[in-house]
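Excluded from the complex is one protein chain; the other protein chains are retained at their positions.
Let's turn to chain A:
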Amino acid sequence: MPARTKARAPSAEDADMEDAAPTSAQQVAEDGEPMEEDEDNEVGEEEEAEEPQRVRILPGSTSTAASFEFLKEGHTLGNALRFIIMKNPDVEFCAYAIPHPSEEKMNLRIQTYDTTTATAALEKGLQDLEDLCDVVSEEFWTQREKFMAEKS
C-alpha cells in the first residue's frame, strides 16, 4: 500500500471517537491548563508534579472492561503486569499490546467480573508487582551474602 501523503479527512467514526475521548489528565496537561489547583501542599505535590502523567484510560471503556494506555512503557512492564493481573481471580481477561513499534506506547486491556473494577485490578497489579520485587531482592541479597560468606 502506498504511503498516504495527504491527511485523511476525519470520517464520521473518527470524529465520534474524538468526541467521546475522555478529558484525561494527559490531555489537560497538553492544553496547558493547570493540573493541580491546590498549591498549599507544596513539598509532596511538587515532587509528584515532576513525573508527567503517563497512563490514561482509553475511550470506550466501562468500569469493568477498560483499556489503558501507558506512555514510554514496553514489553518489560507490559508482560509482567499482564501476568500479575491475570493472577487476580476477579479478573476475567487481561492482555497487553504494543500497537506500533515506533510509538512508545503500551496498551493494557483488563476485563473483570462484577466483584471489582478494571482500575482497581490495575492498581492491585502494580501493588502486587512491587511486593514481588521486594521478595525477589530480599531473597537475592540473602543468598548472595550466604554465597560470599561460604566462598571466603
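Everything that follows uses one rule, which is that a residue touches a chain if its C-beta (ideal position, glycine included) is under 8 Å from a C-beta of that chain, and two chains touch if they have at least 3 such contacts; residues count from 1.
The definition used in the following text is that contacts and distances are computed from a predicted model.
Colleague: Match the chain absent from this complex view to the correct UniProt protein name in "Anaphase-promoting complex subunit 11", "DNA-directed RNA polymerases I and III subunit RPAC1", "Alpha-1,3-glucosyltransferase" or "CobQ/CobB/MinD/ParA nucleotide binding domain-containing protein".
Modeller: "DNA-directed RNA polymerases I and III subunit RPAC1"
Colleague: Can you list where chain A touches the absent chain?
Modeller: Listed in rising order, the touching residues are 22-25, 28, 48, 51, 53-57, 61-63, 66, 68, 70, 73, 75-77, 79-80, 82-84, 86-89, 91, 119, 122-123, 126-137, 139-144, 146-148, 151.
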